[in-house]
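Only one protein chain is missing from this complex, and each of the others stays in its spot.
Up next, chain A:
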Amino acid sequence: MSKYQVNEKGYYGKFGGAYIPEMLYPNVEELRQEYLKIMNDPDFQAEFDQLMRDYVGRPSPLYLAERLSERYGANVYLKREDLNHTGAHKINNTIGQILLAQRLGKKRIIAETGAGQHGVATATVCALKGLECVVYMGAIDIKRQAPNVARMKMMGATVVAAESGSKTLKDATNEALRDWINNPVDTHYIIGSVVGPHPYPDMVARFQSIISSEAKQQLLDKKGKLPDYVMACVGGGSNAIGMFYHFLEDESVQLIAAEAAGKGIRSGHSAATSVLGKEGVLHGSRTILMQTPDGQVIEPYSISAGLDYPGIGPQHAFLHENKRVKYVSITDDEAMQAGLLLTRLEGIIPAIESAHALAQLEKMKFEKDDDIILCLSGRGDKDLDNYMNYFSF
């Protein structure tokens, strides 16, 4: 067993576990007992692989971005998760979990969503499999993300506004957990990131690990070597875990995760959990989260709705603590400039989330032969309004 992966008790070092009320225990326990069995079943794997290939469009390309490479004096490869069906890496996980839910005999699917990408990916697989779908979304986010709300509704999902607390992602997560408490038998909760009680962080990481298993092979095929750097953005952290997963044991590979500093780490409007957070319990796992001294969760801020989460997944907390991954902070401004730069140099409009990882390139010094793999986790179509307003196009 890898020292960076979850142990049999559901922990990564001291992080993880399942801090859940008794009402959720049977659901989570059923999942814990079944998820590896189901995922290792050849029929499951065949169906998962087939959908990944024919429906999602995998493998996603590993693209050598030549003009970007020229700028940074190194080889920058983009792992093109933005080319997946629905436009981001989120679909890798929802395909996996819908197949798992079917095998558990569940009839109804619930999910939380912030910007709506995970909600859309969940509504998509529910339409694909004909399962009822309810997506919880903060009332404020519903207003901010109208196109994604429309996509979910068109696919037959019910979008429920979370009116509690700050009415954003963390409250949508609370509402989804409350729904699950009230519907313990027939419902499966598709969590969208590597957060939540064990086994969710491990399960989601395994579904997303397809990103790094492909990328590692793709670079080997092109260059016959491992990359020097692997980079990704982190909100809850699912694309980053997916991008790092198969490189964790390759200690020569430097892993870098970009968090959202918002308007600046000390501005009071930030989501830089690794800097501002403290150990605690959030949404069922022990991790690092932004909180007041008496343990109340602080509402994060980022221009990117997908990074706007007050915690990071427990595996990230562990990788931060043992320094296997370097966590850096990127402001709104840095991310927006990096998004525009990629658009102008490569003709690719990135999601603002992914632009945080791109912005880190500006801050690093590379050797000429360095190979960098950067996870382009999603496309920027959903962010056009944001970009237009920011740059006054």
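What we mean here is this: a contact is a pair of C-beta atoms (placed from the backbone, for glycine too) under 8 Å apart; a residue touches a chain by one contact, two chains touch by 3 or more; residues count from 1.
The criterion applied here is as follows: contacts and distances are computed from a predicted model.
S.K.: Between "ArgK protein", "Putative membrane protein insertion efficiency factor", "Tryptophan synthase alpha chain" or "ABC transporter permease", which matches the UniProt record of the unshown chain?
M.R.: "Tryptophan synthase alpha chain"
S.K.: Please pick, from A:291, A:304 or A:386, the residue that touches the omitted chain in the full complex.
M.R.: Of the candidates A:291, A:304 or A:386, A:291 is in touch with the missing chain.
S.K.: Of the residues listed, A:181, A:226 or A:364, which one is in contact with the missing chain?
M.R.: A:181
S.K.: Considering the entire assembly, which residues of chain A contact the chain that has been omitted?
M.R.: Residues of chain A in touch with the missing chain: 9, 17-23, 25-26, 164-165, 170-171, 174, 177-178, 181-182, 184-185, 278, 280-284, 291, 293-297.
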